[in-house]
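Every protein chain of the complex appears in place save one, which is left out.
A and B label the chains in the order they appear, each numbered from 1.
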Amino acid sequence: MTDTAALDKPESQLAAVWRQFRQHKGAVFGLCVLGLLVAFVLLGPYLWQAEELKVSEALKVKNKPPSLRFPLGTDQLGRDMLDRMMSAGQVSLAVGFVAMLIAIFFGTFIGVMAGYFKRLDGPLMRLTDMFLALPLIPLLLVMVMLFRDRLAKVVGPEMGAFLLIVFAIGATSWMHAARIVRGEVLALKEREYVLAARSIGAPPRRIILRHILPNVVSPVMVAATLGIAEAIITESVLSFLGLGFPPDFPTWGRLLHDGLSYMQLYPERVIWPGLAISLTVLSVNYIGDGLRDALDPKARGR
Amino acid sequence: MKLKTALLGAACAFAFAPAAFAERGADGHVNVLYWQAPSTLNPYLSSGTKDVETSSLVLEGLAGFNEKGEVIARLAESVPTVENGGVAADLTSITWKLQPGLLWSDGTPVTSADAKFTWEYCTHPEGGCAQAARYEGVTAVETPDELTIVVKFAAPKPNPYMAFVGGTSPLLQAAQFANCLGAAASTCTDQNFMPIGTGPFVVKEFKTNDTVSLEANPNYRDPAKPAFATMTVKGGGDAEAAARAVMETGEFDYAWNTQINPELQAAMAGGGKGVFLNGFGTLVERIEMNMTDPSADLAEGERSTTKHPHPILSDIKVRTALSMAIDRQVLVDVGYGAAGRPTCNLVPAPEMFADTTNTGCLTQDIEGAKALLEEAGWVAGADGIREKDGKKLHLLYQTSTNPVRQDFQALVKGWWEEIGVSVELKNIDASVFFGGDAGSPDTFQKFYADVEMYANNFDGTDPEPYLAQYMCDKIPGPENQWQGENINRFCDPAYDALVKEMSATADLAKRSELAKTMNGMLTRDTMTVVPLVDRGRLSAASVTLGGVVLNTWDTELWNAQDWFRVK
Partner (left out) sequence: MLTYTLRRLLLAIPTLLLISLVIFLLVDLAPGSPASEIPLTVPPEVREKILEALGVNEPLHVRYLLWLKQFFWIEPLNGIDALFGTGFAEGMQRIISYQTRSPVFPLIAERLPQTLTVIGTAYLVGVMIALPIGIYSAYRQYSLFDQFGTMFAMIGFSVPTFFTGTVFIIVFGVWLGWFPTKYDTTLEVTDWASFLRQLRQMAMPVMVLGLANAAAISRYMRSSMLENMKQDYVRTARAKGMSERTVVLKHVLRNSLIPVVTIIALGIPSIFGGAIITENLFGVNGIGAALIGAIRGNDLPMVQTLAFIFAILIVSFNLIADVLYGLLDPRIRYD
């Protein structure tokens, strides 16, 4: 029955990957958690609207523990933590994913180029060395000074800050991925199947896309998982230094940072953002695990 | 009556007991925490509080200030005044007499030549002396004999207690620093890190920005002091970690500048291991109004210059309304607790210069603020934001990065939105904001925003130079690389005239009156400067450390020689 179906309509590669992915319990769980988190930050604000309080009214309810009126409690200025967690999540998730994608794209591209083409190896790796060596904070300060006002003029201050932060984090965190990918590619390109592909005259583009890239997925996935956490935390450091979003713009990293000095008295202030960041990273990790298995043709066969 | 006298006597005896029976070095070791650790122990090369305060354990001036802001003699026999003839009647010179028999910690005598050398050291044109302002107007330092120092001024000096007074201008030993004049200052690492002084302690080891190890000065002038044989001044961490190390773990006996949020203050103080000490000086957290237009549409070099007055804030009604909408007591409760109090004054102290009648801003008046804005022609638009002639009442509010300031920004934004003002917030890293780099758009001097918030104070007890900052010719602009001190771009010829008058007035009562008038002009009358909080110093001391008196007019370690271990 199944045999004939498979013969009639050969399964597309994408469907095969999805089928394999679904079998990975951890990955499905990760996908669900991530979906819930995304729903929480995107749809949550429609379901839960914080009360509009005047400053004097808000101060009367400051530092409240979780209750029906404030499901996650309030902060030192009487602001609703649930509301803040939701809007913070929008920014943090967006920054985390986009910055990670930028870093992974650059890292993989440069790593593959350097590993595969010997002529490019020297210059590209020296470039990587240089980026690794640059002191991060002055680099960011210079970027902010040069581009913030210009970007803000074109796309508005908030979008400007977003683009700047995402680009700044991406541009300063691709180096690890590049080094790792290059190391892998150096080994991969001497493998028999690559040699075989080359000997039948396959163009480099084809060899890279079909034979090399699928085999570097696994370190790239790890780098991506770690990259999201790093991007979310780095964003909080940037905002803390005044290089990121305006101060009335909460992000998970910033909520965690601000909650730190209230931790002893009101532990929930750090638990919520800490939990959110950890859950995001954990779920991305499991999705990564599942994807790697699903993309691996050998694992798929089993 | 008799009983009362007897009780008083007993109380006095008890109070003085530790001092009376103390012996130098009897109390062992004391641990002090300066979370920003000293970079050098030569206060003439760095004006940072951390450096000046730590060096005051070793180096001393002829006189200093006590916790009330009064001048007290240190190396001098007594404080010279006009009455005792020490200060010339025309205020052009002051004559100090050194205590006889004073020794440097290396055993050589302290002489007037050391004072003369110190003056030469700090006024050397290539030295870049950080405390040059203390010696401003000094034309000569004469040494008629080994113990007499005569400081001559170019013009009458109503406040002659500048040179050699306080932790910021101590005496250096001429013999030690002889080869360190001018550009050679930075080749004298050993001297700068381990100066020879007259203070209660001597440097044993100096680890830059980390740890200073000190031991009791064997030649200190009071043979019974200090009670501690050794002291460590350690750096690192932040205010919260510092407070914790004294108040919760008890690892340290004293921690400097433990400014933490009021709730944590209360929780830590409840632990009973230590106490928070607070004292008020002249530091005022304020909002500065920009009197010129910071609009980004103007050409570079014209933004925030006197060429264009501010389109919104030039109207005093708007400025007043903005001030009225703020509840200063709430700011104190949220941000500073015991270390702050609401104020309407730019000069909150000393008592003589503080205008106690200027309290109008202390009560918040949201309705009044709304009415004032209506009166000024700003009427509520569809979205609740006021507009006038099609222009929205929108302000950019910037400050440096600091958790308390960000809380203040959020609160003030809330109040201003209640009266129909839309507010955009911006925070800037302190090293950029206060860096004064003419190439950066984000310095507080450039003021590319409508309002900005920071704190400022003045050195010592005389507000004259501080008030003189608001003269018309001190406005920052491209022509002076944005280095002026008149941040608001306030300009009033009548004010300039008062500053001139004050600089020529010696009579203290008259000076006080002038200072109060000028203070009123900047705050109550024009709302150019909107003071928010009078910020005190908050430090933590262990309950086992005795003799600590927090002093905001000199260094906090001013009486370390009197510290002892409570047993």
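The rule is short, and it goes like this: a contact is a pair of C-beta atoms (placed from the backbone, for glycine too) under 8 Å apart; a residue touches a chain by one contact, two chains touch by 3 or more.
Just so it is clear, the structure is predicted and the values come from calculations on it, not from any experiment.
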* To do: Return the single residue from A:A15, A:C32, A:M130 or A:A196 that touches the missing chain.
  => A:M130
* Structure fact -> Where B:D90, B:D145 or B:E205 are the choices, the one touching the absent chain is B:E205
* Structure fact -> Answer key for B:E248, B:D333 or B:E513 versus the chain not shown reads B:E248
* **Selected residue (touches chain absent from view) among B:V30, B:L45 or B:V347** => B:L45
* Of the residues listed, A:L77, A:A161, A:V270 or A:I287, which one is in contact with the missing chain? -> A:V270
* Structure fact -> chain A residues touching the chain left out here are 26, 122, 125-126, 128-130, 132-135, 137-139, 141-142, 145, 176, 179-180, 183-184, 186-187, 190-191, 218-219, 221-222, 225-226, 229, 232-233, 236, 253, 256-257, 260, 263-264, 270, 274, 277-278, 280-282, 285-286, 292, 296, 298-299
* **Interface with the undisplayed chain - residues on chain B** => 33, 37, 39-40, 42, 45-49, 125-130, 132-133, 183, 185-186, 189, 192-193, 205, 207-211, 213, 232, 234-238, 241, 244-245, 248-249, 251-252, 429-437, 439-440, 442-443, 456-459, 465-466, 483-485
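Heads up, the rule we're going with is that only the chains that are shown with their structure count from here on.
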* Hey, how far is the Cα centre of chain A from the one of chain B, in Å? -> 45
* Structure fact -> chain B contacts chain A in the complex at 240, 260-261, 263-264, 267, 296, 327, 330, 334, 400-401, 403, 406-407, 409-411, 413-415, 418, 424-429, 432-433, 439-442
* To do: Name, in rising order, each residue of chain A that touches chain B in their complex.
  => 54-56, 58-59, 63, 76-77, 79, 141, 145, 149, 153, 157, 240-243, 246-248, 258, 261-262, 264-265
